[in-house]
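The complex appears here minus one protein chain, its other protein chains still in place.
Entry: chain A
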């Protein structure tokens, strides 16, 4: 006939964040290292080549840090005014940066003085990038122009004057040397082709564009501006794919994780959100101390570097894969014991009968199956169970109550055992989800042990503690009821047409307990 049905353990909604693969992955970083810069950190860029140094643009300096160094290994400080957007070339040898005075400077990372100086912009250059062929530089400036420079000749090749406001962000395609995208404060994103002299795609973002990003495939374009992050399909001629509104303030920076599966966005609301690039849902988010201006991930997501408005650079390193020292394992039976009969091929006339799989029962279930109720209760009152999984303990108490044997299971305990039960009650009695079951258990305990009270100072102390807890809880409830009354009065004065009622939160479970205690 039907087998033993194990006790149904009540599951409660997990408080706080849900644990998913993503939370595990993104929480697996060490505590951040904080580096103070001279001003707001406007750009962080990782070198694409090992050893993956990163360039930090803050105020009029560009610092280059090694991956684990807290001091800059190199500094470029020959800027008259604020520097912007220090970016590595694909081979990691050259670095380009714009500046407030309208100049674009090219550095060799081993040298100190600029190799090239591109003059042509009349106002601050906020965005620069290398094209895919490594020999050209794209720059966008506050004079509304976008220029393409040739590195060998240090000459201007093309100028696009299609934007009608500051050009603040840009990005070159990693596949096609002629394509690049710029975003501007005129709310548009434009994709330019160096082979023609005008934009090929122009899309309306709706807000001043703060950051743009091209997917490695070049098929999707991500733009951030205002509170929105928008994804555009380039292959469909710039059709809007998704519009994400997950930040409370302007989104300032975007970054793709190394696998391309996750998109990160940093915002002035001091949060970094991580989206899945398949469903475009937020899978995780980080909090930071100040508004975020720049964001970058190292190769293989090993490091997250975030630059903030207060000049702090936060560097988080991934925890190294903890090498679990394998415990000397119990000697198992030989491999062939497990494989025995597993590779037997069924013959034509054979009927295969599998061995009925044995149902695994928890220890407390085994006790309950054999009606050893006190033993089952003892098992779930072990500290390992009560602290980690109090819901199991509560479920067993509930089950014992259902079977009508709770009093039997609680009776006949010595000082140590009863104080264990009382400890559990003190810890969990005030939790609303456990309260109905535990109040009942507390009543039974008081009934059973009332005659022997005063014989053990330890247990007496616990009882007093429990009493204090209950009294405090009653006070809370009273206050809550008063508040509720006030709110009801307020609601009643509001004229409302529909007669939907207000939720009532009063749980009067605790009021009964007062009777028991007194």
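To be clear about the criterion, contacts are C-beta pairs under 8 Å (C-beta built on N, C-alpha and C of every residue); 3 or more make two chains touch, one makes a residue touch a chain; residues count from 1.
The rule we apply is simple: contacts and distances are computed from a predicted model.
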From "Centromere protein L", "WD repeat domain 75", "Nucleoporin 43" or "NADH-ubiquinone oxidoreductase chain 2", the hidden chain's UniProt protein name: "WD repeat domain 75"
Full-complex contact with the absent chain, from A:110, A:278, A:347 or A:493: A:278
Residue, one of A:356, A:404 or A:457, that touches the chain absent here: A:404
Chain A residues that touch the omitted chain in the full complex: 1-8, 10, 20-21, 276, 278-279, 281, 283, 368-369, 399, 401-404, 436, 440, 498-501, 503, 512
